[in-house]
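So, chain A:
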Amino acid sequence: MNELAKELAGRYGARGWHDIRKDLASVEVDAIRIRDVMAYLRDEAGYGHLSFMTAIDNIERGAFTLSYALRDHDARRGLIVHADVDRAEPTVDSIHLLWGQAWTYQREMREWFGIDFPGSPRVDEEFVLEGWEGPPMMRRDFDSLAYSDATYAERPGRVTHDPASHMREKLYPEAAQ
Partner candidate 1 sequence: MSEKKTIPAPLANEGLPPEERGLFCDAAPREYEPARGAWERFLNWARSESLWLLGFGTGCGAIELRPLMTSRFDMYRYGIQPRPTPRQSSVFVIGGYASVKTLKRIVRSYEQMMGPKFVLALGSCTINGGMYWDSYNTIKRIDQYIPVDVYIAGCMPRPEALLAGFQELKRIIKSGGGEGQNEYARNFDWYKANQKKVIKDWNMPDYNW
Partner candidate 2 sequence: MEPTIIGRIGYAFVSLFVITNYGLLLIGSMARISAKVQGRVGQPVWQPYIDIVKSSAKRNSIGHGAMFYLGPVFRLAGGVGTYMFIPAVFGSVLFRNFSDSGDLLLVMYFIFFGQLGMALGAGEGGHPYSAIGVSRGLAQMTAFEVPFALSVIAVAAQYGTLDINAIVAAQQGGFAHWTLATNPLAVIAAIVAFLGMSGHNPFSVVIAPQEIPIGPPTEYQSNLLGMLQTNRAIFNGAKLVLYMNLYFGGATNIVAMVIKTFLIYFVNVFVGQAFPRLRTDQSIRFFLGAPTLVGIASVIIAVI
């Protein structure tokens, strides 16, 4: 446990500090405090750059895990902040006022996972999909195959071979028997 971990734990109840590499660590916080944590990390702790943010659908424990990857270019270290948000009602504070580029990621997550970021610019506009009417397609309970079968016409006669056994039969037919 280093200084920053203690500081984050004391101020925001952060837990689970984990050193992934010498220069990269991860930490968990509550989603309700994400904006305060981000502001502190940006302004006080030197993590001036939001590399990216994304979400993971942890359907087993009923939560989306938001991941914010920060970078401190002066000290050459990175920090990934995880925050679990309830899957049934996924609403998180927007951080677009801290980092301008965040609204693009938030728009992406709004479309792909259905996580809402109230106040984020253009968050309800479509991002990469056009005219998408189904459920958010990166959620793990979305059945891509069923949707594809129902929506797109299929050419009959498609078969799938296991590559190993298929090539063995094709190249060495006597050995396969």
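Quick note on the criterion: a residue touches a chain if its C-beta (ideal position, glycine included) is under 8 Å from a C-beta of that chain, and two chains touch if they have at least 3 such contacts; residues count from 1.
With respect to how the candidates were assembled, all candidates are chains of the complex that A comes from, given by their letters.
Since this is a predicted model, take the numbers as computed values, not measurements.
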Identify which of the numbered candidates 1 or 2 touches chain A in this complex. 1
Would you mind writing out the residues of chain A in touch with candidate 1 in their complex? 128-134, 137, 142, 144-145, 147-148, 151-155, 157-158
